[in-house]
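One chain of protein is taken out of this complex; the other chains stay put.
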Amino acid sequence: MNPSNESTLDIRDLRVNYLTTRGIVKAVNGVSFQVKPGEVVGLAGESGSGKSTIAHALLRILHPPAVISGGQALFGGQDIMKMDDAELEAFRWQKISIVFQSAMNALNPVMKIRDQLADVMLHHGIDKAEAARRSVELFNLVGIEPARLDSYPHQLSGGMRQRAVIAIALALNPPMLIMDEPTTALDVVVQKDILEQIDLLRKQLGFSILFITHDLSLLVEISTHICIMYAGEIVEKAPARRLFERPQHPYTLGLMNSFPSICGDKQRLTGIPGSPPDLVTPPSGCKFHPRCPRAMNICSRVAPVTTQLTPDHSVACHLIGNGGQQ
Amino acid sequence: MTTKDHETTPLLEVRGLSKEFPVGHFLNPKKVHAVEDASFAVKRGQVVALVGESGSGKTTTLRMIARLIPVTRGEIFFKGTNVVKSEPRQASLDYRRQVQYIFQDPFASLNAVHTIEHHLARPLIIHKKAFGRQEVHEHVCDLLETVELKPADVIASRYPHQLSGGQRQRVAIARALAVDPELILADEPISMLDVSIRMGVLNLIHRLKEERGISFIYITHDLASARYIGDDIIVMYASHMVEGGSSDAIMSQSTHPYTKLLLSAVPDPRASLRTDKNGKARGEVPSLIDPPPGCPFAARCPYVKPVCRKVMPAPVTVAENHWVRCHLLAGK
Partner (left out) sequence: MAQTTDCNTPTSSRHGKPVSTQIELLKRLATQPKAIIGLVLLILFFLMAIFSPLLAPYDPHQYVGLANQAPSAEHWLGTTGQGQDVFSQLVYGARVSLFIGFTVGILSTLLGLIVGLISGYLPGLVDGVLNVFTNVFLLIPGLPLLITLASFLPQGMVTVILVLTFTGWAWPARTFRSQMLCLREKDFVSASVVSGEGMPRIVFSEILPNMLSLVMSSLFGAVIYAIGSDAGLAFLGFENVNVISWGTMLYWASNSSALLQEAWWTFLPPGLCIALVSFATTMLIYAMDELTNPRLRSEKEITRVLKKYHITSRRSTPVLNEPIE
């Protein structure tokens, strides 16, 4: 099944709020980006950045008190935010599916993997025989022996469970996959295996990926483009290699200054002082200004607009508007 | 003890430390071999990083050294004294004053019903470091300032849930510092913190080592942070210590196939020139329940020989401050 050009995800000014008794939490505050067919777009950020909220919002699986309060998410000509329940049923899993962080959260501990896999397919109208055949095919694709289909989740190792979850996500051959911290709970060796498997599958089946994680060094290795999120907004967007070589936003720089290297000179890294802001009463102006080493007067008063440095590299920072950095 | 003894005797030395947990039931008893034959030393003012994946036995080793769980076999020498022998049932107050612990989860290691002041005051009072409310309070504020938590007065009167993860972990460090310890055991102290604040905490640990000469045993699954802060690194796999040495030696001249596998798996865009020529080591970590004899990595090792499945290799010195347990080197 070849992905058509209609399988570009185009998010425009998306806003998601949590209506809590403490006040309105603006978890996602005007986010725009695209995921084109075959691309791997990385969404990097820490706690409170809103990256996980976006993942769930795209499939409309957030629970109240979360509400979508603005913006569009266009996919294949349709706006996900305007779909009703029936259209969403048809949309989820067939157009976009999701791999969650902890496989044990996604898998039912008292059902065999085979049944969980079949469940997805039967629900979308595939008959039993075809579902069984496809289950074997999927397991081969993700690198698990089909004999393990009859296991329960707790009988599989962490890495295998995550592969099983990926198999379920691929059941209906969707043109796009969202992966929300899929390897964070796994050991580094298993993580590498899984990422290589995902890369292989992507080349074979042609789906695009929205990869969400806090591990920026991981994203630089596997993504085509990266969006850096902070307090519900995108502060910088660029192709992966360019972001790594020429980061512009002070937050991006700070993030990169938080990952020690395993080779090269040993440098003293500083990280970023302070902590992520409270989203009920966020800082005025630029949300990053309290922690920014280069904050100016204007930063606490006016929120920066996004400047387009090159057609595919944009930054939201007052420093860039005024001459910027090299 | 003469000055020379004082310098050459390591602060902590662990020999043959092992831990087994009984599992299974009455009719079919089994044992989990959580730690097998751990041996290493920590000098004064040194950071030793213990690196391994989950289930490798690193936390269990640390908890034994902290005397939180009993030792199955082996010896722990602290300042030359075998503490397992001299205080078999419970650690003495003296030991507790000198050896402290920092837990992984900053949310769980503080008691939600007590203020920060209480958390820091208790060790001061127990070990008679301060007397009377005023003096205790002054010490508490000093400690908070040492770990860069300001304003100390305000923070002291707060409850744990009113602080951020990074702040809580600094409080945990302050608590460990309260008794003026010589050795601090840090169990993955930054893995549950946001990425941008990890470096601040690691730098604090480094500063404490440099300024106060406190030794640390730092556990992590992340080789990069082990290199950043560790003077020595020890690699653990499936309850065994497989390689150890200075941080530089392990990073640039790693010998054990598992260490090489670990290094190749760490995502690091700056290391794009790494060659991945070790051969694919497929498979996953073996079960620790009644494991078979021989090297635990044998099932996955691309260079495995028949002897690897029969006998656990003895440590071989590869260079000054670099040893490895691997049959590949035994013959050389």
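For clarity, chains are labelled A and B in written order, and residue numbers in each chain start from 1.
Following the convention adopted for this analysis, contacts are C-beta pairs under 8 Å (C-beta built on N, C-alpha and C of every residue); 3 or more make two chains touch, one makes a residue touch a chain.
Since the structure is predicted, the reported quantities are computational estimates derived from the model, not experimental observations.
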>> For a quick check of understanding: of B:Val23, B:Ile126, B:Ile289 or B:Ala319, which residue touches the chain that isn't displayed?
In response: B:Ile126
> Taking the entire complex into account, which one of A:Ile11, A:Ala66 or A:Leu210 touches the absent chain?
Replying inline: A:Ala66
> Which chain B residues would touch the chain omitted from the figure, given the whole complex?
Replying inline: 54, 59, 66, 68, 93, 96-97, 100-101, 103-105, 107-114, 122-123, 126-127, 159-162, 172, 175, 178-179, 192
> In the complete complex, which positions of chain A touch the hidden chain?
Replying inline: 17, 19-22, 24, 56-57, 60-70, 81-83, 85, 88
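In this section, only the chains that are shown with their structure count from here on.
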> At what distance in angstrom does the C-alpha mean of chain B lie from that of chain A?
Replying inline: 33
> If you look only at chain A, which of its residues touch chain B in the complex?
Replying inline: 46-47, 157, 159-160, 187-192, 214-218, 220-221, 244, 254-255, 257-264, 266, 268-273, 275-276
>> Quick check on the complex: what are the chain B residues that touch chain A?
In response: 53-54, 164-167, 194-200, 203, 221-225, 227-228, 251-252, 261-271, 274, 281, 284-285
